[in-house]
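This report refers to the structure that appears directly beneath it.
With one protein chain held back, the other chains of the complex are shown just where they sit.
Per-chain residue numbering starts at 1, and chain names A, B and C are given in the order in which the chains are listed.
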Amino acid sequence: MNPQEVIASLLLLSGCLFFIAGTIGLLRFPDVFSRLHALTKADNLGLFLICAGPAMRREPLCSAGLLLIVWMLGLLAATVSCHLIARRAVRSGQMEPRASEPPACVPRTCVPRTCASRTCASRT
Amino acid sequence: MNDALNPSALIYLLTAAAVFGIGLHGLLQSRQILRQLLTINLMGSGIFLLLITLGGGSDGPPDPVPQAMVLTGIVIAVSATGFALALLLRWHELSDSTELDAVADADAVQDAHDE
Amino acid sequence: MRAPDMRVPDMRVPDMIGLGIDAVLALAIVWLALQTVRSRDLFKAMLMFVVFGLLMSLAWARLHAPDLALAEAAIGAGITGALLLVTWRRLQADGHEPADSEHPPLPLWLRLPTAGGASMLVASIGWVALELPATPGTAGELAWQRIDDIGVSNPVTAVLLGFRAYDTLLEMAVVLAAWLGARAVAIELRPGALPGPAYAEVPLVGALLSLVVPISILVAVYLLQAGGNAPGGAFQGGAVLAAGGVLLCLTGRLEAAAQTSGLERVLLVLGLVVFSLAGLLVMASGGAMLALPGLWAIYLVETALLLSIAITLVLLFAAAPGLRRAS
Partner (left out) sequence: MMSLILPTTALLLLLNLAVGLIRVSRGPTPADRMLAALLFGTTTVAVLLLLAEWMALPALRDVALLFVMLAAIISVAFAGMPTTDEEEP
């Protein structure tokens, strides 16, 4: 067991931790936008750590380069997907305009409307 | 081959059987064309899984012949799905329906031609 | 390609964890298949099917079939999902909500036996196949023995283009026939962009396209080149290239045209023509038909196949006779 392996293992396990955090956010957060927020950030950090783990102990540089490309493309895909999903959700009226909200508010009151309020109410 | 059956091959064998069964079950009970296409694709995936599991169930190098067959199968499945979806769009244009219901829809197509 | 097992002293525990991975994967796959069939919401069913494709690709990886994982990744994650969602979008654009039918579902006493019987049928076939005595000299073993004759070290490519080239040729013909059929029925569809929002004003989409489309071309060429001695090849490369084209169609950069252009015609038949010509020329010079005479011939045929598969899949996706640049 050399120090490289220890570092790689730590990176992998902490990456796993971020993925789990993302999933908890996905399950527990109240609406689309906060779920997107939790998921895209935590998962991409997790992906970075999981890419970095094997890259640590890899001799040839090109393999580490491939891992880097995978991570960067993952960032791009997550950014664009998050933007498009949020955009469509806003268009479909899942978020109230925020003009009436006070600027400095606790998150619980200024988060976008959840399904309990307008979105589902008007469907019925 | 039977003595070399490892547990993970058994797992995937059962998965293949279950996926095929679920697909067949869904095909029999759904009337909507889009959903029928999904179930047919599920059945195809079950068959692919079965082929590969049987080819690679023993120890040693994986058998390339089923892999090549499944590779062509995957490409053909997506082409057939694309063709079927084009048919579905046409059917929808003619009959204004996304289901296959023999008598009523034949009338609808007849009406569309008469116009 | 030869499955190298981990030969480490603590082999038992990783193997058991591997078994756990297989079990979780298998359960998730079966659950997704069930959800695809059972969910009332059709959009949910389609999404479940897309996720099913993702997990199938992991299953191929676990079964030591990276060639299949590549194809499933390009087709399952890219093309099939987009195809399904876009068809749904077209149906909705025609003012039809493709909801589930009003017909009552079949009664339970009819459904359970069909499902159970179907599973038992397949399971028994599998068991019988497993109980068969291993006969020496299966096609796969012969392929492994004679792989040096072909000149490529990836056995799947060797089978596709060396030992079973007829299959590959006919497969190309089937894909072309699927497009011809789609063209015949879709000929009266309106040409033009897909129904839906214009992406011109979305800032990130341009950046996405300017990176992903060139990379998809690069990766397609890489997979073609790697196909000789590592997983990859014409099918996987063609699927990746097609996925890039599908992305261009989805974002409105390419739209359906009413006519097939000359270039498209050439590309569509290129695979069939080059493959058949190569096979016939070999026969004329005394060899067996379709026995390609070397590595260069395999790469030539594969390049033609890649281009044909890519253009055919994109045209199938667009359900159109041809494509043109958006004005």
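Just so it is clear, a residue touches a chain if its C-beta (ideal position, glycine included) is under 8 Å from a C-beta of that chain, and two chains touch if they have at least 3 such contacts.
Values in this document were obtained by computation on a predicted structure and should not be read as measured data.
*Asks:* Among the chains included here, which ones are touched by the excluded chain in the whole complex?
*Replies:* A, C
*Asks:* Which chain A residues would touch the chain omitted from the figure, given the whole complex?
*Replies:* Listed in rising order, the touching residues are 1, 5-6, 8-9, 12-13, 15-16, 19-20, 22-23, 26-27, 32, 35-36, 39-40, 43-44, 46-47, 50-51, 54, 57, 63, 66-67, 69-70, 73-74, 76-78, 80-82, 84-89, 91-94, 115, 118-120, 122-123.
*Asks:* With the missing chain put back, which residues of chain C would touch it? List them for me.
*Replies:* Touch with the absent chain occurs at residues 3-4, 6, 8, 10, 13-14, 17-18, 20-21, 24-25, 27-28, 31-32, 35, 39, 41, 43-44, 47-48, 50-51, 54-55, 57-58, 61-62, 64, 66-67, 69-70, 73-74, 77-78, 81-82, 85-86, 88-89, 92-93, 97, 194, 196-197, 199, 205, 208, 212, 215-216, 219, 222-223, 226, 230-232, 240, 243, 246-247, 250-251.
What we mean here is this: only the chains that are shown with their structure count from here on.
*Asks:* Please categorise the chain-chain contact pattern as a line, ring, star, complete graph or other.
*Replies:* Contact map by chain: line.
*Asks:* Among all chains, whose Cα centre is located farthest from the one for chain C?
*Replies:* A
*Asks:* Where are there more C-beta contacts: B-C or A-C?
*Replies:* B-C
*Asks:* Need the CA-centroid distance for the pair chain A / chain B, whole Å please.
*Replies:* 34
*Asks:* Please work out the Cα centroid separation of chain B and chain C, and write it as a whole number of Å.
*Replies:* For chain B versus chain C, the centre distance works out to 13 Å.
*Asks:* For chain A and chain C, what's the span in angstrom between their mean Cα positions?
*Replies:* 29
*Asks:* Among all residues of chain C, which ones touch two or more of the remaining chains?
*Replies:* none
*Asks:* Give the residues of chain B touching no fewer than two other chains, as numbers and ranges.
*Replies:* none
*Asks:* Of all residues in chain C, which touch chain A in the complex?
*Replies:* 202, 204-205, 207-208, 211-212, 215
*Asks:* Which of the residues in chain B end up touching chain C in this complex?
*Replies:* Those residues of chain B that touch chain C are 1-2, 5, 7-8, 11-26, 28-32, 34-35, 37-39, 41-42, 45-46, 48-50, 52-58, 60-72, 74-76, 78-83, 85-90, 92-93, 96, 98-99.
*Asks:* Report the residues of chain C in contact with chain B in the complex, numbered from low to high.
*Replies:* Touching chain B from chain C are residues 1-3, 18-19, 22-23, 26, 29-30, 33-34, 36-38, 42, 45-46, 49, 52, 56, 59-60, 62-65, 67-68, 71-72, 75, 79-80, 83-84, 87-88, 90-91, 94, 96, 98, 100-101, 103, 105-106, 111, 114-116, 118-123, 125-126, 129-134, 138-141, 143-144, 155-156, 158-160, 163-164, 167-168, 171, 174-175, 178-179, 181-182, 185-186, 188-189, 233, 235, 238-239, 309, 312-313, 316-317, 319.
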